[in-house]
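Have a look at this one.
What you see is the complex with one protein chain gone and the rest in place.
And now, chain A:
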Amino acid sequence: MYISDKNKQLNTYDAIVIGSGISGGWAAMELCKKGLKTLLLERGRDVKHIIDYPTANLNPWDFKAGMNNTLKDRETDPIHSGAYSPADKHFYVSDAEHPYVQEKPFNWYRGYQVGGRSLTWGRQCYRWSDLDFQANHQDGYGIDWPIRYKDLEQWYSYAESFIGVSGNCENLAQLPDGKFLTPMELNCIEKHLGDSIRKHDEHRLLTIARVANLTRGWDNRGPCQNRNLCTRGCPFGGYFSSNSSTIPAAMATGNLTLRPFSIVTELLFDEQKQKAKGVRVIDTLTNEVLEFYAKIVFVNASTIATAGLLLNSVSSRFPDGFGNGSGQLGHNLMDHHSSAGAYGIHESYTDQYYKGRRPCGFLIPRYRNLQQDKSLNFKRGYNIQGHGERQEWMDKAQSIEGFGEEFKAQLTTPGPWSIWMAGWGECLPYFDNKVSLDNFQKDKWDQPLIKIDFAFRDNEHKMMSDIQQTSAEMFEKAGFKNIETFNYNKPGGSTIHEMGTARMGHDPKTSVLNKFNQMHEAKNVFITDGSCMTSSACQNPSLTYMALTARASQFAYEQLKKGEL
């Protein structure tokens, strides 16, 4: 490829950010706000806030086959049709178009568009604590985190204050409080369970979920209208996404160039300077191959894609992948498990109901292994997430007998109160759980397919049994009936919390990134998506990505100004 000096100049920025999801949007905003001319590359189409939410205002009857996916959907998207419905299908990729190789069953759910999966995320925002940052060091699984809670604390506050998180302060060591908007409210049955839990165990409590749904107007968005249709995109800007928040903020600085339809295939290495010089891109509209250059590169393509991109970026300096001197790149893949839990109904409060559709449930913060507990047969812990409600038609339809007027009367009136809850559990970092490239199978842009080899192991399975047991016990003590425990045995990836393929650490021999998410072996490359995570904890991770991104952006900017990069 011949590139003239003029073109080179045109294609040169201060910073390049790869990926526009939750962490990429943050990186772009932070860098733009600091005055850096930033190119934000996104492999998918553009999705403009509100304008590109075609289903956001539709009623149930506007979907002619209800929430059923078609047979054709299930054929072309055997994985993704398990995640989407006709209401939000357009925010998920097609499996037929974007294949990957499962060495063991793994659900790799993706949203290739501006905003990525920040459009469809679960919006739960939980800080990590030193219980989490010290875990690897204490029990010897994985390597030590190069940071502690105090390193991230102010950045958590910064992220929460920007995105708007509603929640309740609980003063727990294992789940630090944050800067919260007024919390959403628990309903009768949730309060009932919460009261019982507090009465029976001083180390446990039940609190309303901490969510990036706004309980009042914030940053010209919201408040949340309690429609609970978040995954369609919110026309009220009631929840945080790149599209509603960071990308418009970046755009407003005048420093952002957003380039959709741009698949980054390689990071380019400058042998002389021993740094990244830029990226190679395929424009998916024209099939043109382009190069873009910058002083710093933020890689935020998401855990698995980031690993794939770096593994695909080989040079004489990096024959095994960009920045992979440690041999850890692609390894230590983690995902939370969220398969095990319990369901129960309660016969009280039959004269109580609710109005509105609160877009979140409750949380029972971690209560296992707060100190290492020898009586338990697993390491680390889990939190419980759930929600209470009265059974409605979709729950009752199977259990009511017969047909006719009596059937209809029962179907259309509120049933007993019920709670569904499940454990979100930590997954240990195992070297063999990994992402690699398939040297034989290529996608339609002639790029190698990504192979995923992942399985939960003994520690996770034992934890799942414990979740079932403690959930059922909490229900029993609170007087629930018809308690059923479950384990859906969902494959890895199903919680959509992939982490760990380019981990942070002190030592370049055992990690890819340093304590500022800076690549040990190429100082102007920063990775702040899930791949940087050294352990998985049990908290939903997005808030931590945002805090890490803001922190790394500040560090990168300072280094740049000092002429270090």
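Rule of thumb we're sticking to: contacts are C-beta pairs under 8 Å (C-beta built on N, C-alpha and C of every residue); 3 or more make two chains touch, one makes a residue touch a chain; residues count from 1.
Keep this in mind: contacts and distances are computed from a predicted model.
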item: Name under which UniProt lists the unshown chain, selected from "Molybdopterin-dependent oxidoreductase", "Branched-chain amino acid ABC transporter permease", "Gluconate 2-dehydrogenase subunit 3-like protein" or "Spermidine/putrescine import ATP-binding protein PotA"; value: "Gluconate 2-dehydrogenase subunit 3-like protein"
item: Touching residue (missing chain; options A:Q138, A:Q154 or A:T350); value: A:T350
item: Listed residues A:V101, A:L172, A:L290 or A:L411, member touching the removed chain; value: A:L411
item: Contact partner of the left-out chain, one of A:M184, A:V299 or A:M519; value: A:M184
item: Chain A, residues in touch with the chain not shown (by the definition above); value: 59-61, 63-72, 184-188, 191, 225-228, 350-358, 389-390, 392-394, 397-398, 402-405, 407-409, 411-415
